[in-house]
Structures are given as structure tokens and as C-alpha cells.
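Everything below concerns the one structure shown next.
Only one protein chain is missing from this complex, and each of the others stays in its spot.
Presenting chain A:
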């Protein structure tokens, strides 16, 4: 190689850029669409989540914690007693009658409330004049203060109250509603049904109005009567609403308190002492806060079991359109 060639080659070498290295893969951004959607979702649910933690999960945990303690408010003592309160629960001689009264109240309330609400909804779903007025009338107790409602009914149900006054006008000598064991429970149930039947009625009305009219027309063409239409079309198609209302009503029935406190205070005897009222007595009147917490754990367990059972049973009777 001549000297000139060598010089040219070196010059070329200097002027020619080195061969390019393989390019790095493009850097992936941390802020992906997926992450953005996750964050947005978390932000949307965070108020509810926070509320659930602070007002549901934390108190629930605390109730269980307190159920393992004996807390004497006046003496300012707070002692761990382990499962002592649960043993006391198992040995409590009042518990059978309390659970019996609770079951009786719940059964009466659920049966009366749901059947009356459905009946009213079917009647007020007709295209007749005045149905709006009646819907408003039946719904209005829902927005009335529970305690005020109960106090007024307390006066009406007195021995010399308005109900017996009305019965007297037709020659019937009414019972002393709140002093008889059977009539006291019946009175509390009816007062509660009248208070809240409007809510279930509105839910049923909404469900009824979602049933396609052509199904009824087809049924009529097939010669089905009203009862058959109701049984074969209406009930299956509103069954999701029946499930919802039954869960709400069962849970609500187990939490009855104000009506008992105002109308009967658990009496006569202990015939209307339901679980929540008993819990209140133990915790706040008798100052057995630990045992009160134990009773609330029991109540939670009952509500949980009943709700799960209802939810599982939906597979058998709730209609879901495919």
C-alpha cells in the first residue's frame, strides 16, 4: 500500500462515522392507561372505602374486642375476660324468650310488609284516576319521624285511645292493645308495617312497570286468567325486587328498637323484648357494656347467616333473563 493510499484511508477513517450501535428499545412510560384507570377507580371508591373502614370495619372489630372485656363505666374499669361473655350468652336464661320475640316480630313484619306492599303496588299500578294520590298517601309515613310516628300510635293504641274509640262506635270492645302479650307484639308489628310499607310498595311499583305488556297480551291470548298471569309472569319478572325487599325487610326487622322503646319497653313481661332492645338494656341501662357487645356480635351473626341464606336461595327462585 502506497503512502498516499494509507493517508487517504486514514482520512476516510476519521471522516466516516463509526458504525451505529443497535438502537435501545423505546422507554416505556410508568403512567400507563391501565395505571391511570386504576387510580381513577381507586379515587372514585375511596370515600366509600374510607367510610366503610372507619364506620363499619373498625367498629365491627371494636365490638368483637369489647365483647372480650368487662367494662364498668362508673368504676372506670376495663378488664379482659376472654370468652366469659360468650359463656354468659350461652347460659343466659332470658335469651330464648328474647330470640323468640325477635323471630316472631321478624316473621310477622316480613310476611305482612311484603304481602301488603305487593298488594298495594299491584292495585296502584292500575291506570285509574287517583292512584297518584294513594301512592303518596301510602308512601308518606316513610318520611315521617319514626319516634313521632310511634308516639302518636302509642296514644292511639291506649286502652282509651283512638283505635278503641273507633271500635266502640261499631259496638266492639277493643282490647288493651299494649298491655296484652299477644296484642302488644301484634301492635308493634302493625305500627312498623304501616310506617315502612310504602317503601317496598314503591320498589314493587317500579318493578311492575318494567314488566313488558306484551307478555300479558300473549298470556291473555293463550287464555290465562289474572291469577295465572300474576303467578307465571308478574312474580318471576319482579323476583329480583322481591329478593331485594325481602333482604332489606328481614335485616330491618332484626334492628327494631324505637318502636319497642316507645310503645312497650319490652313488656308486658318480656313478650316484646327483641334482641336489639335487650342489647340496649344490657349495655346502656344495666351497664354491662361487654355483654351488650357480645349480644351485638350475635345479632351480626344472625343477620349475616340470614342474608347469605337468602342470597343463596335466589338461585332457586329469582328469575334472571338470559
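Definition applied: contacts are C-beta pairs under 8 Å (C-beta built on N, C-alpha and C of every residue); 3 or more make two chains touch, one makes a residue touch a chain; residues count from 1.
Following the convention adopted for this analysis, contacts and distances are computed from a predicted model.
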"RNA polymerase sigma factor CnrH", "Peptidase M16", "Ferredoxin" or "Sugar ABC transporter substrate-binding protein" - which is the UniProt name of the missing chain: "Sugar ABC transporter substrate-binding protein"
Selected from A:60, A:137 or A:152 as touching the chain missing from the view: A:60
Hidden-chain contact residue, picked from the options A:104, A:248 or A:318: A:248
Residues from chain A at the interface with the omitted partner, ascending: 52, 55-56, 58-60, 62-63, 65-66, 71-76, 78, 158-161, 176-179, 248, 251, 254-255, 265-270, 276, 279, 281, 283-287, 289, 292-293, 296-297, 299-300, 303-304, 307
